[in-house]
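Below you will find the structure I want to go over with you.
Every protein chain but one is kept in place in this view of the complex.
Let's look at subunit A:
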Amino acid sequence: MEPVLALTVGVLAACGVWLMLARHLLRFVLGLTLLGAAANLSVFTAGRVTADAAPLIPEGAIALEGAAANPLPQALVLTAIVIGFGLSAFALALALAAQKRLGGVDPETMRVAEPVKGSSGRGDAA
């Protein structure tokens, strides 16, 4: 199972980076989301993928009996997914704000904060 998941992580990360290199903020945010998915999947895979029982302690016992799956990587990934969701939502809202307020989504032309002297970019009104 691990090789398949590892390959998937690689493909997701490659697609994510490729999208992030585009001169378009929306593509960048989508690429970031894919990269986030790759990160989550790699954390999940690094925690060992096993087909054991759920780690539930039976009633009356005080410890696990026999082999059980490790629940911690799943808890970590769940936390990371929640955080990643919030960050993606913020990044999308910011891309929308950039499109409305700066009049474009090409990061190359966004020079308001760092205007270049003598350029014809949109930075002159800063």
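Going forward, contacts are C-beta pairs under 8 Å (C-beta built on N, C-alpha and C of every residue); 3 or more make two chains touch, one makes a residue touch a chain; residues count from 1.
As a working rule, contacts and distances are computed from a predicted model.
Missing chain, UniProt name from the options "RNA polymerase sigma-70 region 2 domain-containing protein", "Branched-chain amino acid ABC transporter permease", "ATP synthase subunit b" or "Multisubunit sodium/proton antiporter, MrpD subunit": "Multisubunit sodium/proton antiporter, MrpD subunit". Residue A:102 is the one among A:5, A:22, A:69 or A:102 that touches the chain not shown. For subunit A, the list of residues touching the undisplayed chain reads 20, 25, 28, 32, 35-36, 39-40, 42-48, 72-73, 76, 79-80, 83, 86-87, 90-91, 94-95, 97-98, 101-102, 107, 110-114, 125-126.
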